[in-house]
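Yeah, one chain of the complex is gone here, protein chain that is, but the others are all in their spots.
Let's look at subunit A:
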Amino acid sequence: MTLLDTRDDATPDIVTAATTRPATARNRLSSRWASLAAVVIAVLWTIPTFGLFLSSFRPERDVQRTGWWTFFAHPAITFDNYAEVLFGGSQPLIGYVANSVLITLPSVAIPIVLATLAAYGFAWTTFPLRDTLFVAIFALQIVPLQVALLPLLEIFVGSGLNNTFWTVWIAHSTFALPLAIFLLHNAMREVPAELVEAARVDGAGHVRIFTTIMLPLLKPAIAAFAVFQFLWVWNDLLVALVFAGGTSDVAPLTVRVAELAGTRGADWHLLAAGAFVSIVVPLLVFLGLQRYFVRGLLAGSVKG
């Protein structure tokens, strides 16, 4: 595209282009075909979830014999599937819901506290090897957690922690630390140095600077990481399977639902309800805190 022929193109309607530019660009992009493409993508992305969601409310007979789209011709709704999967049988899902909550809360809280402390140490104090250690932690982000699982399991078995919540708490917390320290360190470096200096002049020590200046200013960054980590832990299968998969005492929802998909793969009425029991909590958290999640996503898309 040369300068000359673009000028030829543009000269006749340069005034209209200048005044209505955003409108024309938008009109061309959202022409009929563009809208159609957008709608097709949106439908493709929504229909699979909708189909299973609808099926979770259809009676067993209907789910087994007919497709969910026949619902609109013969509507029938029941909550039996949820009642059965949550409270029925020898291993009701409700117990796993409790396990998921018990696993997730500390697995989010522990890395946040440890990472906030460490981030402050790396950002606003001086000690030997500080920068080397920080780079090392940054580099640890690329280590896939698979690399640590086998020896970590040995350690847990050796120390008698196996089949307790401690295994999952410690594993999730450790794996989250590199990214958390990196993100929170970046956020802390953005705090103006004058603010910290002024507090020092007033006689504040590190503890007071940490608690009264840093923590309040870091709330958005901490929230962003918390949403991120919450979704990660709640939805995790691998760590839970390795450390807590052996017993219904500590196994979370994902482990049980994946197990159902294997052993009762034909019972779609139960599978559908079970899947949505596991989906509903992260979905609510996600919708409620989307703003923070997007922040975390934009800041942390390098996680290894």
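Throughout what follows, contacts are C-beta pairs under 8 Å (C-beta built on N, C-alpha and C of every residue); 3 or more make two chains touch, one makes a residue touch a chain; residues count from 1.
One rule holds for everything that comes next: contacts and distances are computed from a predicted model.
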The complex's invisible chain, by UniProt name, from "CO/xanthine dehydrogenase FAD-binding subunit", "Sugar ABC transporter permease", "BlaI/MecI/CopY family transcriptional regulator" or "YfiR family protein": "Sugar ABC transporter permease"
Missing-chain contacts mapped onto subunit A: 1, 6-7, 9-10, 13-14, 17-18, 21-22, 24-26, 28-31, 34-35, 37-38, 41-42, 45-49, 51-52, 55, 63-70, 98-99, 102, 105-106, 109-110, 113-115, 117-118, 120-122, 125-128, 130, 133, 137, 140-152, 155, 164-166, 169-171, 173-175, 177-178, 181, 205-207, 210, 231, 234-238, 241-242, 249-250, 254, 257-258, 261-262, 265, 268, 271-272, 275-276, 278-279, 282-283, 285-287, 290, 294, 297-298, 301-304
